[in-house]
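Mind looking over this structure? Questions follow.
For this depiction, one protein chain was excluded, whereas all remaining protein chains were kept in their positions.
This part shows chain A:
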Amino acid sequence: MSRLTGLTRVAAVLLVLAVVAAVVAGVGAHRAAATADARSDALAAARKRVPELLSYENATLDDDLRRALAQTTGGFTADYGKLLDDVVKPTAAARRISTSASVSAAGVVSGGRERVVVLLFLTQTTVGGQGGSSVSGSRVEVTMKPDGDDWKIAGLKPL
């Protein structure tokens, strides 16, 4: 009987160790996978949202700027909204400007589940009221943060 009790005890100790190992590895793997997912989700969201943020047609200026603002989250929404109202909207309306941004390349700089920084190379085509158009290339770093099930733009820094 004492031999069996000893065997049961060994099995119990082994079980406790196995549970600890399974929990540690399970949680670690889950977090690491979540970090990898966060980075690829944020990158995809940045590729989609940054052109929306930086493009508008003069004919549909109000709708387009509303849509631009819908790409943002957190404190950046108020900052960008102010910039749109104070600078972009009056200038675009007065000079009848339309502009469209496209992503030439994008990659993940850093980040994890709470925040991801993405580097984008943008090509911006701008058309003015006089009909002249200009194309310019730029580099920006955007900070993406989770918003509900999605990732939105929480900051933008031209380089």
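Here is the rule we go by: a contact is a pair of C-beta atoms (placed from the backbone, for glycine too) under 8 Å apart; a residue touches a chain by one contact, two chains touch by 3 or more; residues count from 1.
By definition in this document, contacts and distances are computed from a predicted model.
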Which of "ABC transporter permease", "BRCT domain-containing protein", "Simple sugar transport system ATP-binding protein" or "Cell shape-determining protein MreC" matches, in UniProt, the chain that is not displayed: "BRCT domain-containing protein"
Identified contact with the non-displayed chain, of A:28, A:75, A:90 or A:129: A:28
Contact residue for the chain not shown (choose from A:108, A:127 or A:156): A:108
Residues in chain A touching the chain absent from view: 1, 4-5, 7-8, 10-12, 14-15, 17-19, 21-22, 24-26, 28-29, 32-33, 35-36, 104-109, 118-121, 123, 137, 139, 141, 159
